[in-house]
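To keep things clear, I will list the structure first and then write my remarks on it.
Apart from one protein chain that is not included, each protein chain of the complex appears where it belongs.
Naming follows writing order (A, B and C), and every chain is counted from residue 1.
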Amino acid sequence: MSTPIPPHSAPPVLEVEELRTSLGSRRGRGNVVDGVSFSLSAGETLGIVGESGSGKTMLGMSLLRLLPRAAQIVSGSIRLDGRDIVGCTVAEMRDIRGAEIALIPQDPMVSLDPLFRVGTQIAETLRAHKPVAAGQAMSEAVELLRRVNIPDPELRAQAYPFEMSGGMRQRVVGAIGIACTPKVLIADEPTTALDVTVQAQYLALLQRLQRETGVALIVITHDFGVVAQICDRVAVMYAGRIVEQAEVGRLFDAPAHPYSRALIEASAAMANEGGGRRFPSIPGEPPPLFGRGEGCAFAPRCAFARDRCRREAPPQTSAGPAGHAVRCFYPLEGDAR
Amino acid sequence: MTTASPTRPLLELKGLGRHLTLARAPFSREATRTVSILDNVNLAIAENETVGLVGESGSGKTTTARIILRLDSPSSGQVLFSGEDVGRLDGRALKSYRRNVQPVFQDPYSSLNPRLSVATIVGEPLFVSGEFAKAERRARVLQALNAVGLQADALGRYPHEFSGGQRQRIAIARALTLQPRLLILDEPVSALDISIRAQVMNLLDELQQRMRMSYLLISHDLDLVVRVADRVEVMYLGTIVESGPTRSIAKERRHPYTRALFDSKLPAHPRERRAIAPIEGELASPLNRPRGCPFHPRCAMATERCRVEAPPLRADAAGHATACHMVEI
Amino acid sequence: MFQRLRFLPKGDPLASPHRRVPWFSLGVFAMLFVCGLFPGLVAPMDPLKANFLALNAPPLTTAGGQLYLLGSDHLGRDVLSRIVHGSSIALYVSLIAVLFSSVIGTTLGLLAGYYRGWVDQLVMRVADTWIALPTVSFAIFLTAMREPGATNIIIVMILVFWTRYARIVRGEVLSLRERDFVKLAITAGASPLRILFVHLLPNVINSVIVLATLLIGNVILSEATLSFLGLGVPAPHPAWGAMLADGRNGLMSNRWWATVFPGLAIILVVGASNVAGDWLRRRLDPNLRNL
Partner (left out) sequence: MGSFILRRLAYAILSLALLSVTIFFFVRVTGDPAALLAGADASAEQIERLRQEFGLDRSIPVQLVSFLFDLVRGDLGRSLFYNIPVSELIMARLPATLTICAATFALSVAVGVPTGIWTAINPDGWLDRAARAIAMFGMALPSFWAGLILILVFSVNLNWLPAGSGRGFSSVILPAVALSGYFIASNFRITRSAMLDVLNTEFITLTRAKGLAERRIILMHALRSSLIPIVTLSGINLALLINSSVAVETVFGWPGIGTLLFDSIAMRDFPMAQGIVVVIGVFIILCNFVIDVLYAYIDPRIRLAA
């Protein structure tokens, strides 16, 4: 188990401030990431939770500056060890990606080049950032495979992706992520592609790797179980905004935003063996990207919404202990259950 | 929750098996192989009962559903519906079986034909049955749409105009039109967001109470099945390894695999966070199904006997059955 | 070879951020139809009437009170009128060939993809062989046995082009039949006929339309090649390829118009078919593989 690090005890490796990413299409332009701020220290794990369309994946890709052509960062800053990478050149970004900020993509089945051996794909990451000979890089790749619990790593390094199971590919992608011991590692939906019994294995592996390398981990997920298991802090996203962020225990005990609270109740009910027949649910559907109104994006589905919520967007305010922030005019108080 | 009635079950699977013969590719040196996907599966669903079928990929749960729906045929064993052998039905009897047993599938995007209007999609079972006049079809379609919380204005619209949750409602409405007695729910909410999942599960529960249907709920999500089902069947590599009343299974977790499934559950609250003791080994696939007990390579308790002899499924007096040499009945 | 379909890209070859309607190309198509169906109304003169007072007249010549807008050929026939009348044969050949090959190919593709097994093997083995036939060489071979004429090229085109439809439709049906709505139709008790024509056909029809549009250009090009070789409709009936061939001798003495203008007509129509096909693909079916 990772030792929880209290927020802001160490100088942050990553500070994101007022990040705004917009996406254009035929139907208009909308902010997929809308004024997001957070910071992250070495060894810390931040969970970014949200449902589909909340902008969580776009936030991850913004941090790597790997956005699709139609999307771009319009304002804000991403400071890595104090250096704002929003202003970095393409060549500078290339040196940062993989070496300082690395990604473990969502779907391991389609994230490896089908035409190259697994070992080569790990070794080329090493060679892109370090002056090592091909043979040396290959033996380091084998070592990395061993570290992510791949049996017979020498043999497996020579295999092609299609010769491996989903769980094994997931670990290969993990090995690529930690290859150059980055400062920040972004794991995009680390468990969705996996079977239940393998999920737990993989999360344990991620935690072990974090302990060994001291990397700051960002876990993008829709699953509160993943958050509860491995995160130190959580940011809940809705319609491109972080509506609430807090230390993980605090968020589960006293969610202040009606959306976080409803989500936590819904997923806790799913996980609860007892309980009545009915599941607590949230009425309605998330808003579309284009044509979001003026006010709080959650207002149409919120049981507590008042006129003001529909008129103006709530700013981020403090909700109690250090590090608990919420975007709501009428934050909730008290226990979730 | 209702308890299983002592009378004849609505649907019964008896010794169901499904083998695939992997054709040898021409000029390949590999020998022809037979792969066992289902092996001696027995299962019963009573009136108005919900039976949950849990398993990971390769467990054979989807094949079981396909066989019940007559999308696939078993290599051995039978499916009995109200005591009749489903494999032998044809003509009118098959028609009547089809109207009694309807599926809802996982992917709401693939379930609805993008080129057809909602009226046509929902009305198809009625149209195909050929027993209803146009006006009655329309009335029944409207009734089904209302039952899932959709309005008449949905009729002329096309699937792409609806969100995932709404599409799943449309798929459920379609299944309801012929007033079936059994719904096969194959991962009905796994493709949906958490907030929408709850909506759909509540809807299914409400419909079951109102229409007195039986459900076969197939899912990889142990939490969901345990929460909803009256009985649970745990499948691993094509066999049922544990079966019984939900409460008893959740409490006792006799089979090591069931236990592993429960132990792999992610916590609902960070305070329940624990050092995960994951089961070892790779998830096996039907292609390299181990001899003996299929779970033995990943089982901490496995003995020599488990490696050679497949354990039979043995039930106790309360109807809680386990397939494990290490479990005393 | 049919397995290769999956290797072709799904993307839209000439995706552009603007999805403008290609009015120009659609206009060219409209012109082709008007000229092809009612050449007498459009053409200023009789395409067969020789005028010995206006042999090899350059464009914009006026002779005998008539304006030769695009000049005249070595028999003094008006080039513009011959191009207009030549569109009849182009339209006739392409419509018949495309219509028959799309009906045959779509039906066989639907059956092969839905039933798989030996039906699939049979259809696709034959398609594999015939798709590789070069239409022009085969049409020449056919001409060696029969009289020259438009029928030869139509027969060969149908023999070769149904395979294109069959392969595309089969590929799509193979993936469509795994979709849940097909399983749902089966569990609702729908007959195979209903599944083929109510569920599958509407989902492949867009690809068929796109392919048909693209093939019109292809057929016109092949027809022009054959008539250029003197194997199309017999003289003196005007065909674009034959007009080009007639103009060849004049080319050596720089009388370019009798060759250049029919060639431009071919380029215009074939180009319009390609542009319109690409546009339809973008509108109807962004995932259509690039064939």
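By definition in this document, a contact is a pair of C-beta atoms (placed from the backbone, for glycine too) under 8 Å apart; a residue touches a chain by one contact, two chains touch by 3 or more.
Here the structure is a predicted model, which means the values were calculated and not measured.
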{"item": "Listed residues A:Leu46, A:Val148 or A:Val173, member touching the removed chain", "value": "A:Val173"}
{"item": "Touch criterion as defined above, residue of C:Ile89, C:Val136, C:Ala166 or C:Val233 at the omitted chain", "value": "C:Val136"}
{"item": "Residue of A:Asn31, A:Thr45, A:Ser62 or A:Ser111 touching the missing chain in the full complex", "value": "A:Ser111"}
{"item": "Listed residues A:Val32, A:Leu46 or A:Leu64, member touching the removed chain", "value": "A:Leu64"}
{"item": "Residue numbers in subunit C that touch the chain omitted from display", "value": "1, 4, 7-17, 125-126, 128-138, 140-146, 217, 221-222, 224-225, 228-229, 231, 241, 244, 248, 251-252, 254, 256, 259-260, 263, 266-271, 273-275, 290-291"}
{"item": "For subunit A, residues in touch with the removed chain", "value": "64, 66, 94-99, 102-103, 105-107, 110-116, 124-125, 128-129, 160, 162-163, 173, 176, 179"}
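Basically, only the chains that are shown with their structure count from here on.
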{"item": "Computed distance of Cα centres, subunit B from subunit A, in Å", "value": "32"}
{"item": "Chain centre separation (subunit B, subunit C; CA means) in Å", "value": "51"}
{"item": "Sequence positions of subunit C contacting 2 or more other chains", "value": "none"}
{"item": "Shared-contact residues (touching 2 or more other chains) in subunit B", "value": "none"}
{"item": "Subunit B partner contacts - residues on subunit C that touch it in the complex", "value": "179-181, 183-191, 194, 198-199, 202-203"}
{"item": "Complex interface listing, subunit B residues touching subunit A", "value": "56-57, 163, 165-166, 193-199, 201-202, 205, 220-224, 226-228, 250, 260-261, 263-276, 278-279, 282-283, 285"}
{"item": "Complex contacts: residues of subunit A adjacent to subunit B", "value": "1, 51-52, 165, 167-168, 195-201, 203-204, 222-229, 231, 248-249, 252, 262-263, 266-273, 275, 277-283, 285-286"}
